[in-house]
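One chain of protein is taken out of this complex; the other chains stay put.
Showing chain A:
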Amino acid sequence: MNLVRSTLLAAAGLAAFLLFWEAMPRLGLVDPAFLPPPSTIPAAFLREVALGVWPLAVASSLSHYVVGLGVGAGAGIGLGLVSGMSRPFEAVTAWVVRLLRPIPGLAWVPFAIIWFGVQPSAAVFIIAIGVFWIVFFATQGAVRGVDRDLIEVAQAFGFRSPLARLTKILLPAATPGILVGLRTALGQAWMAVVAAEIFGVPGVGQRMMQASSLLSTDIVVVYMLTMAALYGLFDSAFVALQGRLLRWRP
């Protein structure tokens, strides 16, 4: 399928979706308070911008997102590499991992408030936890999956220390797998943003909560779309970066 054709199909799909959405409340099939038609969204958006709420919420959420993603991904890659390289480390942490892994981000909210207060750092903590596990397991698996033959090449050329093995072979060979994890985390982190802000740290999540308690569904939709747009932006940039980092692949 060529580019023009696939772009046209994507646009047609989106247009059909919006039309369907617009028709539902307009034809009286659902109450507009339950589902605001898309044509009302631009006005709601402009109101939010005029109030100055939108830029503040977005800036605040973005900073939670970026820092949380950075902290979570950094820790996930770091510990994932160690765990992938060291069987003893993996053995020691095996049950701690099983204990902590299934705890959902929301369950950490009380602890985040106690430890950090109603502060941006609490939101960062919640986001980082969600990101951490995804990146940790992706990295660990990718390191485990590295071709033994390539590690032997490094050994044969005298690179025998764990650090040399890491930088010469494991890290570059594991990069595709780590990037898959990071890309998943990119989406997961936006979901975590909402969870992280429901307890009062300013941002998109908090604003959505306020609007939904006032039944201003059009404003909720404004922020849903805002997050979708930001995610789309980050994901496209990431895919471009990924393509560049992995240009060695066929």
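We adopt the following convention: contacts are C-beta pairs under 8 Å (C-beta built on N, C-alpha and C of every residue); 3 or more make two chains touch, one makes a residue touch a chain; residues count from 1.
One rule holds for everything that comes next: contacts and distances are computed from a predicted model.
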From the options "Phenylacetate-CoA oxygenase subunit PaaI", "Aliphatic sulfonates import ATP-binding protein SsuB", "Fumarate reductase (Anaerobic), membrane anchor subunit" or "4Fe-4S ferredoxin", the chain left out of the display has the UniProt protein name "Aliphatic sulfonates import ATP-binding protein SsuB"
Selected from A:Leu150, A:Val180 or A:Ile198 as touching the chain missing from the view: A:Leu150
Can you work out which residue in A:Ile169, A:Leu182 or A:Val204 touches the chain that's missing from view? A:Ile169
Mind listing the chain A residues that contact the chain we can't see here? 149-150, 152-153, 155-159, 164, 168-169, 172-173, 175, 247-250
